[in-house]
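What follows is a set of notes on a single structure, which appears directly below.
Apart from one protein chain that is not included, each protein chain of the complex appears where it belongs.
Per-chain residue numbering starts at 1, and chain names A and B are given in the order in which the chains are listed.
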Amino acid sequence: MTITEQKPSYRYVGTRPVRHDGLDKVVGKARFAADLVLPGMLHGHILRSPHAHARILSIDTARAAAMPGVRAIISGADFPDLPADDPERNMTRNLMARDKVMYEGHAVAAVAATTRRQAKEAAEAIEVTYEVLPHVLEIADAMEPGAPLLHEDMITTGVDPEPSEPSNVSNRTCYERGDVDAALAAADIVVEGEFTTKPIHQGYIEPHACVADTGQDGKTVIWCSSQGHFRVRSQTAAMLGWDTSRIKVIPAEIGGGFGGKTTIYLEPLATELSARAGRPVKLVMSRDEVFRATGPTPGSRIRLKLGATNEGRITAAVARLDYEGGAFPGVWAMLGCMCVVSPYNVENFVLEGFEVVVNKPVNAAYRAPSAPMAAFATDTLVDEIAQQVGMDPIDLRLLNCPAEGDTAPYGPKWPVIGLRECLEAIRDSEHYRSKPAAGHGRGLASGFWFNIGEASSATVNLNENGTATVVTGSPDIGGSRASMALMAAEELGIDVHAIQPVVGDTEVVGFTDVTEGSRATFATGMAVVEACRDLKGQLRGRAAKMWECDVDDVEWADGHATHSGGEHEPMALAAITAEAGRTGGPLGATASLNARGAGPAFSVQVVDVSVDDETGRVTVERYTTAQDAGTAIHPDYVEGQMQGGVVQGIGWALNEEYIHDTDGTMENPGFLDYRIPVASDLPMIETIIVEVPNPNHPYGVRGVGEVGIVPPLPALANAIHDATGARIRDLPMSPPRVLAAITAGDGDGG
Amino acid sequence: MAQVHFSSNQRRLTGGAAEVEVEAETVRELLGKLEEMFPGIRAHLDRTSATAVAIDGDIIPDPIYEPVPPGAEVHFITPLAGG
Partner (left out) sequence: MSRTHVSCNINGDDAEFLCDAGESLLDALRDEMRLMGAKEGCGTGDCGACSILMDGRLQCSCLIFAPEADGATIVTVEGIAAGDDLHPLQQCFLEGAALQCGVCTPGFIVAAKALLDRNPDPTETEVRYALAGNLCRCTGYDKIIRSVLAAAARITRETEEVLG
């Protein structure tokens, strides 16, 4: 179902063609990074730390080097040490430990050998002497005075006066407005709570993999699975101390990312091993390595207090958000502050965030990073306000809903946004208008994410038979090639399957930022449209030449050159490309741009659950999500993003968590014990695509990739409360925790 | 004149000022003028890895050559990450 505000009518945009790369994927031909085999290829294996925190006293590779098949061994000392102020320094130290290991699973050394087994056995034969150091795993412990320090020189920024002693807090951030004390004192209702969430993993099904082939000319070619091969190139170059022109990165198909493949783990290691061995080297992570050594999203502890009037207007918010970024600092708490009350107009607030390091894997972005935890706190308490004032939770949100021109909590004024339309879409849905089944509980929540623009390039070449090739630098995670082709088809007026969308390597297409922040269809799509518009100008010129008329008398409509005076029959694109050699040569255009004006995204979701009061198991009975897509270019893949985000959120809410033992060893590094949702856990996920066009995009696109993961956490908590009366403030709401909450008669019993 | 707004973190560097008016055509010129008004602030604001700028609500990650239209509302904020 789609709810649209005055959308122009399009011929291709908004249709649902079969995706261009689909056939290879259903017959098993699509090439993912681990599928590549090169002649003479060696296999790599990484030795990882068994300790959560330890000083490396020595690494002895002599025995390993003498083992059969071993061609190269590397460790941290084989890479240049970047200066303290280099923005990539922490990345390089995460990829290969120097001096200290910071978490269990931290890479310490790597081996390349003829077979996988030889590489593994040799890696295990490397003798590392450690001095084990005290470690710290939880936010509260890490913030205690006297806690073991991960970084002896880390002074908290954003605090006045600057602290004289180092700590595990890298940064404090704060957003304030109005007079929050007065507003709380004047509030009719004050609700508050402390909320915690655990680190969880992006859980892409394809483990990280790459092949690097370094030639005698000192250049390397890397095939890898990533969300952005230009970043793979720059980060690999930074870690090796190489010029980027020595590195070519060819994007393989990517088997899921969700933010977790916006940074790198393997490529510089494979490149260095290949350089030393003089042969191609393949590195493929096991699932265990993916869990132990790649980016979970932060665990969090959020204390929130909201004040409201009896009429349901939210007047004050005080938030304290602590995020654990893993072993190196991130920007997670800052993002949390910027999101925590964004779906609401609040006049008075203090939003304070602390970024904490702990001895766990270094965090990576995960779909709307930091927003879901913040929304968990906010939309749970908003539900409590609605209950206390006796208002429908949608009416309460509509009353507090920001609109264009209102000031967002993080400073700027809101552009055109579609939160109100999403709320109304859920309010008017059959799901919301029908009563939950007997014994079921219903929960509602909203969510916000910024979306971003950044740099994109596209090259569009017209072939002599009237087809087109669209080359972009955006890896296709979930159908973006089809979206690029649809926008090009709309511009050029040729069939979407006459267009071949291609993801080009770092040497065939202009610089393009990572596929992240819901930006590919928005920003790279903008570059495709710009290149197509350039081409249409060229096509008009060629038609004018063929017709021997003034170019101003030629227009482009529906895939044809048309003569304004009607002196010539419309001429199809293919007729012009067939003559291109005689009218001036090949027809091609390139556009490179910094996309501006990404449209903020909102989603509103409603869920019905049942709760087994003997086991505490929560069953999702019905789920509906409404999300503002701006314009849905390919509605199937917009729905797919919405549904995928929701189900990841359901997993986060109900099951998923990193479990560490007291030594800092991850206890559940596999899909059996780290349980992501499976088909039998779920109902269909009903979708309502809301279309409030983004005025900054030629087709009105907003990113759709991320915001869907934000509302499920509070929506499920609210539904469980509705079903059982228990308010659960700690994730995951797994059966033992739900059972304990029901048994204890937690919460307000409402 | 552009309206430059400071977050509470940044107000440590502006002597508490939440908002100033600055005449500048680009972000680079704006940063220079802010540095004259609040010595030391430039080092804090002009770090591509640490600061983005929002000009009339449009968030720009690496902004120093960016034009600042007359009457624009300018915020220095955290650069966004994304999944």
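By definition in this document, contacts are C-beta pairs under 8 Å (C-beta built on N, C-alpha and C of every residue); 3 or more make two chains touch, one makes a residue touch a chain.
This one's a predicted model, so the numbers in the text were calculated from it and none came from an experiment.
In the full assembly, the chain not pictured is in contact with A, by the touch criterion defined above.
From the options A:Leu57, A:Ala84 or A:Met684, the residue with contact to the chain not on display is A:Met684.
Checked against the full complex, the candidates A:Val169, A:Ala523, A:Val646 or A:Ala723 give a single residue touching the omitted chain, namely A:Val646. Screening A:Arg16, A:Arg55, A:His497 or A:Arg582 for touch with the missing chain picks out A:Arg16.
Between the chain not shown and the residues A:Ser286, A:Gln387, A:Thr407 or A:Thr665, the one that touches is A:Ser286.
Along subunit A, the points of touch with the absent chain fall at residues 16, 18-19, 21-23, 25-32, 34-35, 37, 117, 202-207, 253-258, 284, 286-287, 477-479, 636-637, 639-641, 643-648, 670-672, 676-682, 684-685.
Operating definition for what follows: only the chains that are shown with their structure count from here on.
If you average the Cα atoms of subunit A and of subunit B, the two centres end up 27 Å apart.
Residue ranges of subunit B in contact with subunit A, taken from their complex: 5, 7-9, 12, 49, 54, 56-61, 73, 75, 77-83. Taken together, the subunit A residues at the contact with subunit B in this complex read 87, 158, 160, 172-176, 202, 257-260, 262, 330-331, 334-335, 338, 350, 365-369, 408, 410-415, 450-454, 516-519, 594, 596-598, 696, 705-706.
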